[in-house]
Each structure stands twice: as C-alpha cells, then as structure tokens.
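With one protein chain removed, the remaining protein chains of the complex are shown where they sit.
Let's turn to chain A:
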Amino acid sequence: MYICLCRGISNHDVRDAVKDGAQTAKCVFKSCGKKPKCGKCIMYLSDCISQQSSEPLSRDLSLSRVTL
C-alpha cells in the first residue's frame, strides 16, 4: 500500500527504511532518495514507522492499524 502518493513510497519501503535505521519521516524520504512534496503523508509515515519499529510487519496488521 502506498503511504506517500507523491513519491510512491509504500509500507514496504518504510519497513526497509526502518530496518536501515530510519526513525522519522524525514529519514524515510532520505533513505528512499526522495524529497517530500505536498506533505500530506507525513503523519501517516510517522504512524507507519512506529508500527514497524514496535512489531514485525504483517500486511493486514499494517493496514488495519493505519487510522483513516
């Protein structure tokens, strides 16, 4: 699932970035080699980062826990 639509960053990309030590949305962008555009995704990225850091990724879990 795409978390950042402007830059095409998915929950899988966030998982990889967290594995590489990213702890903030800014770090995730950096680790993907991209720059934020509209900024709408920042809070969802942060949510996703905290989920990924606290427990191993499961697709259903990551989706159900992201607040709509």
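Everything below uses one rule, namely that a contact is a pair of C-beta atoms (placed from the backbone, for glycine too) under 8 Å apart; a residue touches a chain by one contact, two chains touch by 3 or more; residues count from 1.
One rule holds for everything that comes next: contacts and distances are computed from a predicted model.
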Statement: Record lookup, UniProt, unshown chain, options "(2Fe-2S)-binding protein", "Succinate dehydrogenase hydrophobic membrane anchor subunit", "Bacterioferritin" or "NADH-quinone oxidoreductase" -> protein name "Bacterioferritin"
- request: Touching the hidden chain in the full complex, which residues of chain A are there? Just list them.
  value: 1-2, 5, 10, 40-41, 44, 59-60, 63-64, 66, 68
